[in-house]
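First up is the structure itself, then whatever we jot down about it.
Missing here: one protein chain of the complex. Every other protein chain is in place.
Chain IDs A, B and C follow the sequence of writing; residue 1 opens each chain.
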Amino acid sequence: MSGSIYGNIFKISTWGESHGKGIGVVIDGCPAGLTLNEEMVQAYLNRRRPGQTKYATPRKENDTVQFLSGIFEEKTTGTPISMVVMNTNQQSGDYSEIASYYRPGHADYSFDEKYGFRDYRGGGRSSGRETISRVAAGAVAKAILEELGIKICAYTKSIGNITIDYENSNPDNILISPFAMPDLKASNAAEQMLDTKIKELDSVGGVIECIVTGMPAGIGEPVFDKLDANIGKAILSIGAVKGIEFGTGFGVSTLTGSENNDSFYYDTEGKVAKKTNHAGGILGGISDGSEIIFRAAIKPTPSIAKTQETINKTGDTISVNIKGRHDPIIVPRAVVVVEAMTAIALVDMLFMSMTSKLDNVVKFFK
Amino acid sequence: MSGSIYGNIFKISTWGESHGKGIGVVIDGCPAGLTLNEEMVQAYLNRRRPGQTKYATPRKENDTVQFLSGIFEEKTTGTPISMVVMNTNQQSGDYSEIASYYRPGHADYSFDEKYGFRDYRGGGRSSGRETISRVAAGAVAKAILEELGIKICAYTKSIGNITIDYENSNPDNILISPFAMPDLKASNAAEQMLDTKIKELDSVGGVIECIVTGMPAGIGEPVFDKLDANIGKAILSIGAVKGIEFGTGFGVSTLTGSENNDSFYYDTEGKVAKKTNHAGGILGGISDGSEIIFRAAIKPTPSIAKTQETINKTGDTISVNIKGRHDPIIVPRAVVVVEAMTAIALVDMLFMSMTSKLDNVVKFFK
Amino acid sequence: MSGSIYGNIFKISTWGESHGKGIGVVIDGCPAGLTLNEEMVQAYLNRRRPGQTKYATPRKENDTVQFLSGIFEEKTTGTPISMVVMNTNQQSGDYSEIASYYRPGHADYSFDEKYGFRDYRGGGRSSGRETISRVAAGAVAKAILEELGIKICAYTKSIGNITIDYENSNPDNILISPFAMPDLKASNAAEQMLDTKIKELDSVGGVIECIVTGMPAGIGEPVFDKLDANIGKAILSIGAVKGIEFGTGFGVSTLTGSENNDSFYYDTEGKVAKKTNHAGGILGGISDGSEIIFRAAIKPTPSIAKTQETINKTGDTISVNIKGRHDPIIVPRAVVVVEAMTAIALVDMLFMSMTSKLDNVVKFFK
Partner (left out) sequence: MSGSIYGNIFKISTWGESHGKGIGVVIDGCPAGLTLNEEMVQAYLNRRRPGQTKYATPRKENDTVQFLSGIFEEKTTGTPISMVVMNTNQQSGDYSEIASYYRPGHADYSFDEKYGFRDYRGGGRSSGRETISRVAAGAVAKAILEELGIKICAYTKSIGNITIDYENSNPDNILISPFAMPDLKASNAAEQMLDTKIKELDSVGGVIECIVTGMPAGIGEPVFDKLDANIGKAILSIGAVKGIEFGTGFGVSTLTGSENNDSFYYDTEGKVAKKTNHAGGILGGISDGSEIIFRAAIKPTPSIAKTQETINKTGDTISVNIKGRHDPIIVPRAVVVVEAMTAIALVDMLFMSMTSKLDNVVKFFK
């Protein structure tokens, strides 16, 4: 198994290396009749495209998506949707040196141990470019969710010690801030901090928060396929993520039950609601109809120009300064990847939940 | 889908409710020839059994496991292993009242939304007794790991604000401390704190840490089936877990790359090693041969005797005091569940990795 | 993997050996709200129960099913349904001899090669008793299909050279004939033939036909998960089945296109229909709304009392007369197993098809 397929009913199968011919994804299980064109997918790819600010790798790629199958007259046909982004700006020369040693914080060593060798050009399969497949598939998943009235919004919660002020934040700023921060004051502070770190040839980590609105109650399966377990896997599968927490998350460890329990009430329309949302919208692994909220910890870019100690394959300890074209921070470009993986996981879980009640199944077929 | 099956090659299928006839698990994919008897499984079940300290539910259950299939002359045969624990101390009368309302912090409401109704007796399928299946299957997984020289040790890292002092801790204490704490001083402090909380009719949360030693490098699949993604799903699928982090975890968000990267070196035996382990033993989703370390946040028991506001199904806001037999803290009994789920996930990932290299496959069949 | 789990959404996980403690199945993915009690399942188990005619093994087993989970007040809850049939009449002594040699036509040798050893008592996991799990799960699947207006009827088409006369056959006879033949004249002829074969210490094969009515058009997935591919796998997984054919089946090999194509027409209600049904109700792997028809070839019971040559494990060629309690023909008792596996496959395929059209998905969630 190589683990590049995700999903139970809405399945995605991804492929591609940083310096191969291209990157792509096949979606197997998208319902027929969804309006879909390349522009809709491109809009999401543009959000993760490199070369747009000085805080991202200068590698110039248009990352233009092409549909190869599954669409007929701008509608999905129900059969597999194959999407491909050809690589145009591979500079394998940049990377030839790293073939001989193991970069700290990278998958070079673990790949060699697993496979016996690796496509070392630009990180090969473990490159951040792999996330193009996720974002393209996520764009399709988001189009499905939109039809169901479900929205996903992710943004940078913090970079280093700079945290957004949620009260003064505005979702419209997410697409304006070079750091995908809804709070421009924090964004400016982060800019100054990053400028320093770039000069120091270093990189920085941060936290992404994601909020899902419009989620119906009753989605998620009780034991192993809990909604949080599946979102968790989807998000932890993104390269630089080192942790995930839902609702109050690690904060629950110092709360009491009376503090942490969310009281139910009937809202003015008689709908069941909760006074607080420590649970992050999930009870017993099943959505409770309130907002789903989670946060992911993103590590600092491991590729830094600062001198580091490591080893080469011939037995020596060496000093390296990683050259090449690297982001000084992963967080902002990962925001759309978090949205994408959330969308993919949610569509799959929604589809999985369609057989929960016999009544609904009988109605469906009659 | 009801999501009670876990795994790709080493598959477990679980069933049972708190107040049904019993709880069980079928393991499909255990290799033939493993020495296995009921005592080996019972030893793990005893670690999560209720009624052993005043910090756990007084429900009296022996939780005696019986093997129904898959074993012949104390060896696994390679065919499904069916294990069952019959419930003996159901007191459904205790729970009849909760049928009419939604307990805060519980899955009552989300189950009703999902299925239209629920087996409300003792939480039904969403009861903590469901973890019996996990622990029984985990005991088998641990026996396999032992054959491979891999060990898993989980313990309570913190309860409320009381955190263990790792320097002064001793793994032997884990089975002595009523809180599964390797540091008895912290354990004593927690005991006093819990006594107060019990008097206040409240409950407390905490953090469990888990360390895996002896893990070979090269296990885990690069994209969606990363080792951390799959462990993450396994752990987040445990009832009360609200977050998971690997290595430095959320701490990476305030580190720089030069701080967070782990330098490689050759140890005295010429083996590749790392000077630090911020990565928690996983690089690019693949084990790097060092210890795997992660932490899980456990919420306070939602069932508390303290008065809470909630709603009933007939449209009223009501005050409730949850009666019944509940743990004032979930953490200690969840420790063995964390070990079990880790073991199950690791066995599955180890088996998945056996086809990574053609050379090994060819050697295997020749 | 041990391959005892079947299904994508409606999943069944089976376990048990001929001479172990029992046989069982866990159904994961049955919708909530289905009326289900033990009698409903028992009715199907009774159809495959041994000891009812002289043409079946004299082993005395009541094969009484017990529900252990997943049912609350005679309704399925949506969580796993665990069903168990305890073995009561194991006579391991009967079988001890066969531990030392490989019975012709049996899985003794292939099991030993696969696992290194085997539970030889009564065939262990490869015993026909394994089908108890299939029939119990099939009973639940049939109850679901009934709610959707879908009926499955299997019967013995032929035994040896005796074939039913379909014109003069009556489905009511299936439960009357000791051979599950809807044509009693053929059944009587088969009885005489079998009496001869029993005297000759031999056994006979046959063909089972299965017809599904009420199947909606549009079920089945275009490429690998074609309706016929999945039914095919389900049926070929039954022990003694050596072939399956749909509609005209192998007969198509000598037909021309103009003979084999089924012409479409509009019936008196304006519904699309076909003048013939060479296709067996499936076009391009997807149901076309007409009857689904297929046949399965069932081999003669391999256990015969007649002298056979084989080998023992110590290197000798030996003559054996298989003792023990065996059916002289597998066909009649396999009929209900064919129905069961068809039902299980159909429910899974129906559930898989619920996301084919976006319109339906949107309607479902709104």
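Note that in this section a contact is a pair of C-beta atoms (placed from the backbone, for glycine too) under 8 Å apart; a residue touches a chain by one contact, two chains touch by 3 or more.
Since the model is a prediction, treat every value here as computed from it, not as a measurement.
Participant: Which listed residue (B:51, B:216, B:251 or B:324) would be found touching the missing chain in the intact complex?
Facilitator: In the complete complex, the chain left out is touched by residue B:216.
Participant: Pick from B:39, B:73, B:269 or B:359: which residue touches the chain that isn't shown?
Facilitator: B:359
Participant: Which listed residue (B:57, B:76 or B:230) would be found touching the missing chain in the intact complex?
Facilitator: Looking across B:57, B:76 or B:230, the contact with the absent chain belongs to B:76.
Participant: Residue by residue, what part of subunit A touches the chain that was omitted?
Facilitator: Counting over the whole complex, subunit A touches the hidden chain at residues 1-5, 9, 11, 13-17, 20-24, 26, 28-30, 32-33, 66-70, 72, 75, 77-82, 84, 114-119, 124-125.
Participant: For review purposes, identify every residue of subunit C that touches the missing chain, sorted by number.
Facilitator: 1-6, 8, 14, 102, 104-107, 109-111, 113-116, 125-126, 130, 158, 160-161, 197, 200, 202-207, 216-226, 228-230, 232-234, 236-237, 239, 242-266, 270, 272, 275, 279-280, 282-289, 297-304, 306, 308-311, 315, 317, 352-353, 355-357, 359
Participant: On subunit B, what residues meet the omitted chain?
Facilitator: 8-10, 29, 31-34, 76, 78-79, 144, 147-148, 216, 222, 350-352, 354-362, 364-366
Here is the rule we go by: only the chains that are shown with their structure count from here on.
Participant: Any idea which chain sits dead centre by C-alpha averages?
Facilitator: B
Participant: Roughly how far is subunit B from subunit C, going centre to centre by Cα mean, in whole Å?
Facilitator: 38
Participant: Suppose each chain is reduced to the average of its Cα coordinates; what separation in Å results between subunit A and subunit C?
Facilitator: One centre to the other, that is 45 Å.
Participant: Could you put a whole-Å number on the gap between the CA centroids of subunit A and subunit B?
Facilitator: 26
Participant: Two or more other chains in contact with one residue: find those residues in subunit C.
Facilitator: In subunit C, 9, 29, 32-33, 78-79 touch at least two other chains.
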